[in-house]
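Removed: one protein chain of the complex. Kept in place: all other protein chains.
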Amino acid sequence: MIELPTEALWLVIAFPLGGALLLHFAGRWLGEPLAGYLASAASLAALAVAAVAAVPFFTGEGHPSQSLLWEWMPAVGASFEISWDPLSALMTLVVTGVGSLIHIYSVGYMHGDPRFARFFTYLNLFTASMLTLVLAGNYAMLFVGWELVGLCSYLLISFWFTRPSAASAGKKAFVVNRIGDFGFLIALMLIFSTFGTLSYTGVFDRAAQELSGWAPTIIGLMLAAGAVGKSAQIPLYVWLPDAMEGPTPVSALIHAATMVTAGVYVIARSAPIFELAPVASGVVAAVGAITALWAATIAIGQSDIKRVLAYSTISQLGYMFLAVGATAYVAGVFHLMTHAFFKALLFLAAGSVIHAMGGRQDMEEMGGLRKAMPVTFVTMGVGVVAIAGIPPLAGFWSKDEILSVVFNQGGWYTALWLIGLITALLTAFYMFRQFVMVFLGKPRWPEGVTPHESPRSMTVPLVILAILSVAGGLVNTPFRLGLEHFLEPSFEGVRLGHPPEGVGLVLVLAALAVGAGVVGAAMAFFAYHRPPEAWRRFQSGFGKLWGWWENAYGVDDAYGAMLVTPGRRLSEQTAFGVDMKVVDGAVNGVAWLVQATGRLIRPAQSGLVRQYGLWFGLGLVALLIWILVRGVA
Amino acid sequence: MLTLLVLTPLLGAVVISLVPARRRELQLPLGIALSAAPLGVAGAVFVSFEKGEGSFQMVEKMVWWEPWGISWHLGVDGISLGLVALTTLLFPLSLAASDAITHRRKAFVMAMLVLETGLIGTFLALDLVLFFVFFEVILVPMYLIIGIWGGERRVYAAVKFFIYTAVGSALLLAAIIALAVMHASQSVEGALSFDYLALLDLEISSTAQMWLFGAFALAFAIKVPLFPFHTWLPDAHVEAPTAGSVLLAGVLLKLGTYGLLRFNLTLFPEATVSLVPVLAVLAVVGIIYGAVVAIVQPDLKKLVAYSSVSHLGFVVLGIFALTSAGLQGAVIQNVNHGLTTGALFLLVGMLYDRRHTKKIADFGGLASRVPMMAGFFLFMAFASIGLPGLNGFVGEFLVLVGSFPSLPAYAVVAAFGVVLAAIYMLWAYQRVFTGPLTGMANRKLVDLSPKETAILSPLAALVLLLGLYPGILLDRTAPSVEAILDRIEQTTDYQVPSPGRLEDVFASGSGDGEG
Amino acid sequence: MLEVTPGWYMTLAAALFVLGLTGVLVRRNALVMFMSVELMLNAVNLTFVAAGRAAGVLDGQVAVFFVLVVAAAEVVVGLAIIVAIFRRRETASVDELAALRG
Partner (left out) sequence: MVELVIFVLMGSGALAGGVTVVMARNPVRSAMGMLGSLVSLAVIYVVNLAHLVAAVQVVVYAGAVLTLFLFVIMFIGVDRAEDTSETIPLQRKLVAGLALVVAVGAAVLVWRGRFSWTPAAAESVPIPNGTVQALGGELFTTWVLGVEITALLLTIAAVGAIALAFYRRSGKASAEK
């Protein structure tokens, strides 16, 4: 067995980065589909290196290690430094694994796009950035990856930039993320001024001694603020639904499987700090639970196939937040992984559907696609079952673990557990609703649309992801806590939340979770496996509530009215009122004053010599008198 | 070597003056070639600069006017090194981007070369009179560049620029003379001296320090420009030709921050320490205010100009953070801002040359017509926003993290400027480059020529290099910065904060419990 | 017997000076103004001579000599200017030469 030294891990980042550079300069020349293959190869190469390097952790012989690439900003303890431990290994494998599949899928999906090569440039750049994020050995480098994935997200959301909605969605995503980053930056400042370094080892080793009082809570909350932005939690989730303007593989890769989970990763990574800040953890958990429920209800009311998935993503991320907030870091990361599988699967399947429908995304216009797209039908079915939390698929294991850990925390966490349980029901409902609306029933396709199964390059990744969605949960079952064991070195010294001890209680909890899923699924099936008129009647039964869900509670409009419009007005007032009139007015006012004085005394310059002479004489006499009165020595 | 560096551009101006006026085709290429010469010299200076040394290097001193203690005294340290390199780099590039100047081209090239001498001289001068002379020399060519080759309201802008800065200079001169007189009253021989190194040993009373600090700071604050002395800047930028804007933002503004760093901190340490809150407030207000005002600017150049106000606020905040990281951040942010904003002005200029408008509303969806230009613009916009991996981040991050221990509340507010930067830059990009292509004129745009690409590429490369490996500059800056801090610690009871419990940070810092 | 002290001469000079001053400020014919100036110069010359005699030195007379010469030069140039202006403007009135009015 080859042992790969940590020093060689820069290769993991270098492959996709090199791919991005190559495609940036030579992409047009390479053309379609070579550019896509090269990009996929780069991603696969990174996966291969990461897999080899991760072997010691699987065999249980590995130890976390660091490798310094180069100094970046020594004054603030920032360097390019790779940290290799089970947590980053797992994240790397998920990112490169799912990422590679999505690369391959995109070769088919982006077929015929004039900016085919450019798309893969961005995709590769994203992979490199995400790997920078997860491999970082200190908060500064983490922030590099953190922001670069934001950049790639911006570039990819507004990939079809001629559509104004895409351009503005990209900007919105970046700006909203930046608001979260504001908190993150403050967290970095706090960490540096406490520890004098930003490196993980330096911070975590001394966290318990150096942090006291409210300091860890503040740091934790600020880190969480950043995470809330990136992971699209309340109140900063509004960018994610709009991000669906990007090509669907992007939605799958960035806005479901990897980038949005960065927030969860950061909180898990900072476990030693959150350990000291139960309040911050509680806030994270509460935000997660509320977001989960909030987004799930919105997802119910959506008819755009991708928007359902977008809100579903927000909701699932809420689960992860709930988990890490309840100190169930392993459960959170576990759900992160399984979610990456099934949500990528769902998005890619949705992409396949959109592809088949000629770009249409409205589920009202679909229906009966089962026959036309058998592979997509089956694989998406797997994904739906998985996310609904029905055993033995991946979603069940991770979601059940989260819920049971939260329940076991007791106290007010029980309320969060209840929210989680309701959300599980809603999740099953809206996912099955989508599934039924898209694939079952009678076709409601518009004229001229003839759906067909997608090409091989798209269906193969679907199948692989479906297999992972089925089997992925088995790495960490209550019977064999493989993942927890695997991640142990990363959470050394951190008290992890655990499920209840008694087997009976565990089973009851699991039964409740599964029951919620089944009930939700059944309700969706009965409500929607009927003609459209019937389901519309069903929807109108909710009264105003449905309208709110459809409108996502009008949060976008509220933000617009409360923040954007007043913000712009403030800016206008400042620019054209204060700056032009007051500040510049003062400057020009001084100039005007000088001019006015000049105008005032100008008549004295009459041009009449005799008058000047008189003034001269009078002045002279006045001076003389003054001298005489004062008396010159 | 430094004398050579200062005088090469001036020599170039003389050479250009000898070119017959009708050989127009020679003037610009020759100017570019001549301004490349100081770049070479600056490169040599950069290479031979000793890394670990915090004091002045390659010092040259010749007596100029003995009775008044004025000397031709030049030297370079980690603070001026980057700025000198930046200056020499931006001149050939901006001259190369001046094809659009057809009227009195010879005079233009000469003005540019004289300007270069002035700028390099200001950064290298170690004698206050010499410094002042160079500081003022700059005004004349810049006034001409704006006033002759500028836009419609060029005369207004040029006069405003000139008078505003001259007002500041007047006080500066008075303060410089006061220092020399103090030297005479304190030294044994009673001799006047304008030598920076000699003046460092002065013992100045607290009150006198306050006044002198104020005079110096006002002159430099106008140059920076620090809120609320900034209104000459948008006017000057909007009217100036491309090269003028590039140099104005790229180098001229740095004279202010350089002056604060070089003179205010070292000559008046006591006043510095007690006036930190004032300048930090102005800096932070400038950061937020500049950004807020930039958001709604209808003119692309004005937008970039206000973004400069915001970015230079970071520099000033870093300076008055009085920590190693803050000062290093200020120094490198100086250079960074020169690169990115210089490049942005070049791009706006290239756009203006094609469309003869700078109004954002006149553009739309350009990216599909001019992808290269859009790419460069976005790249520079992100550098300016402070995307990690690009240079802008390094400066901002150092400043923010460096100022937090001493000025926590200010640092937190300043950090919000980072959010605003994303808003104004990306919104501007969105309106200019994305969306459907609008208007007939925009449809006929041509993308960057190879020459234009060649002008922008070195800047882009440096943006990336400094973003990923700022050590190339920071290694040389750090010792000089430490020297300044040591001096402040020795002459006052100020202590550079060291990492510690947050309670201590908030208790010691002037922050008022921002949480 | 009344003695003529230098004070008498001074008084006379002062009277002449005031006369000249009035002339310069009141008359607007450039030529007359010039003559008034000469009058003032003569008044000063008188004080020089008288004071020099009283002090017993020749320096007063030397000064008068120089004043005379300078006055002559002034008259030469001044009159030339007046003629030049007259040729152009057809006037010798200083009030009409007010091109520098602010």
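In order of appearance the chains are A, B and C, and numbering begins at 1 in each one.
Following the convention adopted for this analysis, a residue touches a chain if its C-beta (ideal position, glycine included) is under 8 Å from a C-beta of that chain, and two chains touch if they have at least 3 such contacts.
As the structure is a computational prediction, the values presented were derived from the model and not from experiment.
Asker: Where does the absent chain touch, in terms of which shown chains it meets?
Answerer: A, C
Asker: Hey, which subunit C residues sit against the chain that's not shown?
Answerer: On the subunit C side, contact with the omitted chain comes from 1-12, 14-23, 25-29, 31-32, 34-36, 38-39, 42, 45-46, 49-59, 61-62, 64-66, 68-77, 79-84, 86-88, 92-93, 95, 99.
Asker: Given the full complex, what residues of subunit A touch the hidden partner chain?
Answerer: 606, 608, 610-611, 614, 617-618, 621, 624-625
By definition in this document, only the chains that are shown with their structure count from here on.
Asker: Taking the touch definition from the top, what connected groups remain once subunit A is excluded?
Answerer: Result with subunit A masked: B | C.
Asker: Report, in whole Å, the distance between the mean C-alpha point of subunit A and the mean C-alpha point of subunit C.
Answerer: Going by mean C-alpha positions, subunit A sits 95 Å from subunit C.
Asker: Just the number, please: Cα centre separation of subunit A and subunit B in whole Å.
Answerer: Roughly 36 Å, centre to centre.
Asker: If you look only at subunit A, which of its residues touch subunit C in the complex?
Answerer: 602-610, 613-614, 617
Asker: Which part of subunit B faces subunit A closely enough to touch in the complex?
Answerer: Residue positions touching the partner: 160, 163-164, 227-228, 230-232, 289, 292-293, 295-297, 324-325, 328-329, 365, 367-368, 382, 387-389, 393-394, 397-398, 400-402, 404-405, 408, 411-412, 415-416, 418-419, 422-423, 426-427, 429-430, 433-437, 468-471, 474, 478, 497-503, 505, 515.
Asker: Where on subunit C is subunit A touching in the complex?
Answerer: Subunit C residues touching subunit A: 21, 24-26, 28, 33, 94-95, 97-102.
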